[in-house]
Every structure is written in structure tokens, then in C-alpha cells.
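With one protein chain withheld, the remaining protein chains of the complex are depicted in position.
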Amino acid sequence: MTGLLDTLLAGLALGAVYALVALGFVIIFKASHVMNFAHGSMLLLGGYLTAVLHEHLGFAAALAVGVLATAALAGAVDRVLLQRLPQDPKAAHVATIVTIGIDILLVTDLARRIGGDLLSLGDPWGDKVRTLGPVTVPDSRLAAVAVSALVIGAVFALFRYSRWGLSLRCAAEDTEAAALQGVRLGRTRMLAWCLAGALAALAAVFLAAFPATGLERTTGQIALKAFPAAILGGLASPVGALAGSLVIGLTEAFVITYQSDLHVLGDGLSDVAPYVVMILVLLVRPNGLFGAKGAVRV
Amino acid sequence: MSDAAKPLLRLTGLLLPLLVLCALPFYLESYWLRIGLFSMAAAIGAVGLSLLSGTAGQLSMGHAFFLAVGAYGYVWFSGDPGLGLPPVVAMVLAVLLAGAAGGVFSPVAGRVKGMYLGIATLALVFVGHHLMLTMDGVTGGFNGRSVEPMEIGGLVLDSGHDDLAVLGVPFGAEERLWYFGLALLAFTWFTARGLLRGRPGRALVALRDSETAASVMGVPVARYRSSAFVVSSMYAGLAGVLIALSFRRVVPDYFGLVLSIDYLAMIVIGGLGSVGGAVAGAFFVTALPLVMAKYADQLPLVAAPGSADGSLGPTEASRYLYGAAIVVILLWAPDGLHGLVRRLRLRLRREPSPPPPEPGLAEPVNPAPTTLPAVPVKEHTP
Partner (left out) sequence: MNATPRAHRRATRITVAAALSALLVAGCSSKAEDPKGEEGAGGVKGGPGVTDTTIRIGSLTDLTGPYATLGESITNAQKMWADEVNAQGGICDRKIEITVKDHGYDVQKAVAAYSEVAPDSVALSQVIGSPVVAALVDDIGKDQILTYPQAWSASLLGIDPVQVTGTTYDVDMIAGVDFLTSAKGIEKGDTIGHVYFEGDYGANALEGSKWAAEKAGLEIVEQKIKPTDQDLSAQVAALQKAGVKAILISAGPVQTASLVGVAASRGLQVPVVSNIPGYSPQLMASEAAPALEGMLHMISAAPAVNAEIPGVKDMVAKYQKAYPKAPVDTGVLSGYNTALLLGLALEKACDNGSLAREDVVKAHRQLADADTGLGTPQDFSDVERPASVENYVLKPSKDALGGAEIVEEAAVAPGVEEYLKEKGRS
């Protein structure tokens, strides 16, 4: 029973961190139909800035700088580069590939700066753990769950109640109609990118914090795990991103715990399992768990 | 120049590059030939992906998996442990196997669309990698397997079997494989163009532009979508065979996510939906980083690898250049190298003399995808 609870909590914590990344993917996709391959390197940038600055500014200020800088960069990438491209959703693949180029540039530069170092982000949780009834949980993981819940709640509120959220939803529904109604598409889109960048930088903190050892040049690759999470829930649905992330986190944790019982399928299943779950879901619901069916009118 | 001479000039224009390509093994070191072979294999795979993504509008990030099926299929059909069949037969079977693998996935490919399919196919890469490591009886596990050399009519396309020399130039593995690669690429080029210009190609273009319209016009949507997936997988399988032959040993780690993303980059950089574009994109993505890494230390500020700490190494310099090249090219020409060349050609034709009306020759197929304007939109102010 302890084992089960333990696994459940580990999975939830993992899922909470994935959710921050996956939500960023989804926001960007909803706003611009682009799959942002540079998400991992933006995450790395946020983490790197926090790591370098925390000794001078303290953790909170360093994190704020990291988050803002990453948001600014993401916004600039969209405004200066991607918005120059044709804006048709059917041509979004071009922007998607441009993000690969940006990813290469960013990762090369950051990897050169980080070198072989393991950077500490100076987070306040350290390696402290808390015992909750029968299970122990690291503070950093509890913080991850709390922060994710807060941030995701705030993002939902933004979506629902702010002018920007309304613009974004309008634009996602019908770009031309939105433009005709006076929605400033360029700005709406750019702000979405900024928000996603900020979320990625925030995720970097939890990816580098305690159960992990620190930030290194490959930390950004974790963003890949958010791909299935984002798709599983439905690419255009923030709720889906959250649900998908939790499913992926739990799947991973359970497969690790019961690895020895799943021996027949070969070892090291934990990396494959999320994708298998994703395929199964897509077979039943081709647009993800929360994706709209999208009726076709002739 | 008379109109009538044009087809002949076109013929010369085709033959000349072919001749140059055939003469290259007489000059280039095996290093260059190997890069050429990698690029040819990539070109074959990219043409397949271009059929799928550019024409049928289906995004696939699982191309590395089908390459792996082709490569390992060939190794198993021709080698020991395996069936030990003659290499040519093994190659054909490997291509069919890759097609079958695509067929198995077609329930998903038929239902799931766009980005969703892209990420869904991502699963193939991870599941494939897991299988390659686990099924060591077939795949050799982590360390992979040696590849049986190709053998055509008694001539083994590998060094060390005989001392073949042509015009005094020793013909080793790379030189021999070069011509085999060229032949496969030519085969791919013509079959893919045939497909695109024929009925299936038109149906797929209709499908890409509007699924609803296509189905109203009588295109069996799901069937075409699945078969596009199968055909594209078969080209990937062929590319896998050529990759295996030029690597001489297949290892699972090569067929990873990065490779899949590279293929996606190839077809977009080349220009979606065009065979020539896919080939150009394949050379761009495969050969450019290698060539740049080789010559980057000639650049100012770039030091030889391992010379001092803190300095910019050639690999890093080439990564910067490569990343920047992707961004710049696509910003400048969102329709890729193919669109760039077409626009240049139009401009060249227009400027010296007003172009004569030439209905039969002007870019017969591949109408510019309706979604991509021929002239890039400079600033889109909403």
C-alpha cells in the first residue's frame, strides 16, 4: 500500500512538472499552430539565467529575471521571425522547422556556456523531505505540485476572463473573423509565446531541483516528454495538457515501480510506455482526450 | 534560340550533371564519397516523406523507424543469423517489410491527422528503439550488426574481395556503392515523379487541399491516406538499406528522434511536395553540417578542436551556421529551396528577354501549394 501511494505521489509530482512544459506547447499551438521545437532550449535558457544570477540576486530575483528574459526571447522569436512567415495554419510547418533552427542556435550557445558543469539553481527547498503519513516526499516536489496548480489556475483564469484570453480564443476559432472584429492578432500571438516561455523557465527550476542533481546541458531534452502529454490531452486544450501530463507522469512512475513484473516486455519500458498510452488514446480519440471533434461542413 | 532545340538542351542539362556525378568517384576521397552516400540515402528517404507530408498533408516524425526497419530488414534477410538470401532479394524484401510496417500503423495513420499524427508517429521511434535493443537475436542489440555487402551480378560492392581498378583508380567500397546509390536515387526520382504526376498524385494533392472536397470528388480518403503512408515507408526502407550499406554496420542509436526531425527539416527546407526539393533538402541537412565542420577551422575566431578552453570549436561554429542557415532560408523562402530556385528561374527568364509563351514546358506539375504565396509576405500586419 505504501508502495502504491509512493508511486502515486511520484507520478503526480512528475506530471505537475510536465504540465508546465506541456501547457506551454499547447498555448503556442493554440495561438500559432506551431509545434515549438525550441521549447527545450528556452527551458534551458531560463534555468541557466537563474543558475548564473542566483548568487548575486538571490533565488527569487534570479528566477524572475530568468522567467522574464525567457518570455521576452520567446516573444521576440515569434514577433521578429515567425510572424514574417505566411500566417496560414496550413503553412505552420515552416515556422515549426524554423523553431528547429532556433533550437540549434540556442542549445549550441548554452551548451558552450554550461560546458560539463552541473549548475545549482539555488532553490530554497534543497534536499529536504516531508513525511506525509506513510510516504516521504521531497519539498521541491510538493512545491512543484503547488506552483503548477497555481500557475495553471492563473493561466486558465487568463484564458477565461482577460481580454487577451478572449482574443486568443477568438483567433484560435477563426483568425479572419477575429481580425475583422479588431483582435490584434500579432500581439495576441506574441503574448502567448511570452507566456509559454515563462512557463518553460519556471519548469526548469523544478527539473533541476532536488531529486535531480542540477541543471546540465541536456536538461532541455526533458521537453520531449511533454510532447505525448500535450497530444494525449488534445493539442488545443489547456485542460487536456494538464490531464495528459498527469497521465504520462503516473504511467512512467508505475512502470518504473513494477518494472520487474513487466519483465516479459523487456527492461527500460518507462520511456516507451507514455507513447504506447498515447497511441492507444489516439486510436479511440484522434484529437486527444479533450480535443474538439471539429465537425466538417460542406 | 529556336524553341525546338529546347528539349535537347534540357536533355543535355540532364546528362551533364549525371556525367559529373558518375565521374566524381574518380576524384573524391572516400570521405567525400561517404558523405555523398549518406546524402543520397537521405534524399531517397526525404522523397518518401515528401510524398506523405507535402502531397498528402500528413506529418510524420516516425521516419527514422521505417529507415531502421529497412536497414535491419536487409541485414536480417541477407545475413546470419537471418535468412542469408542474396543481397538484391534481401533489399527488395526489406523494402516490402518497411511497407508492411507502415501498413500495420495505417489504422492510426488513417484516423489521426496533422500535428497529432506527427507526435503519434514519434511513438514509433521510441518503441522502435526499444525493440532494437530488446530483440538482440535479430538486431544484435546495442552493438548492432555487420551489414552484408551488396552483390550484383557477381560484383561485390565492397573492398577487399578483388582489386578492381578503373582507369588506374582503385575502386573500393565507396566508389562501387556510389553508382549503386546513384541508381537507387534515380529510381526513386522517376518513380516518385511518376506517382505525383499520375492519378494518385492528383488525388493526394486534392486530399491535402481539402479533404471534404476530395471525398466529394470521389477520392477514397482513408484508403489514399493509408497507402500514402505505406508508400512513404517503403521509400524510407530503401533509404535504410542504402544507409546500412554505406555504414557497413547498423546500430540502434543512429535511428533516433534527431534523425526523424532531420527528415522533417529536409523536406521543409527543400520545399514541400517537390521531388527535386526533397533531394536538395536532403543534401542540405546531411552534407552541410559535415562539410561546415570540416572547414570551419578556416574561419576567423574558430580554433582547431581541442586547442584551448573557451575557444569556439569547429563543431560549434558549424552548428551556429547550420542553425542560422535554416532560419534564414525559411524566412527568405518559406516555400524552401525548390520555391527559391523556381522564382530565380522565372526572374532570369523574364529579365534578359520577355519569355516566349511556352505552354508545354512551364513547370508542368507541382503547382505552387495554394497556401504558400510565391512571393514571401514581408510583413504581415494584422
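Here the chain labels run A and B in written order, and each chain numbers its own residues starting at 1.
In this text, a contact is a pair of C-beta atoms (placed from the backbone, for glycine too) under 8 Å apart; a residue touches a chain by one contact, two chains touch by 3 or more.
If you're wondering where the values come from, they're calculated on a predicted model, not measured in any experiment.
The chain omitted from view is touched by exactly one of B:V221, B:L290 or B:A324, namely B:L290. Touch with the hidden chain on the side of chain B covers residues 1-2, 4-5, 7-9, 11-12, 15-16, 19-20, 22-23, 26-31, 34-35, 38, 133, 141-144, 146, 159-160, 167-170, 174, 247-254, 258, 286, 289-290, 293-294, 304-306, 309-310, 313-316, 319. Although one chain is not displayed, its contacts with chain A can still be listed: residues 2-3, 6-7, 10-11, 13-14, 108, 111-112, 115-118, 120, 126-129, 136, 138, 141, 207, 210-214, 216-219, 221-222, 224, 252-253, 256-257, 259-260, 267-268, 270-271.
Going forward, only the chains that are shown with their structure count from here on.
Distance from the chain A centre to the chain B centre is 31 Å, each centre being the mean of its Cα atoms. Contact residues on chain B toward chain A in their complex (touch as defined above): 53, 57, 59, 107-108, 111-113, 115-116, 118-120, 122-123, 126-127, 130, 133-134, 211-212, 216, 257, 261, 264-265, 268-269, 272, 312, 316, 319-320, 322-327, 330-331, 334, 371-373, 376-382.
Of all residues in chain A, only 29, 33, 35, 37, 81, 83-88, 90-91, 93-94, 96-98, 100-105, 108-109, 112, 179, 183-186, 224, 227-228, 230-231, 235, 266-269, 271-272, 275-276, 278-279, 282-283, 286-288, 291, 296, 298 touch chain B in the complex they form.
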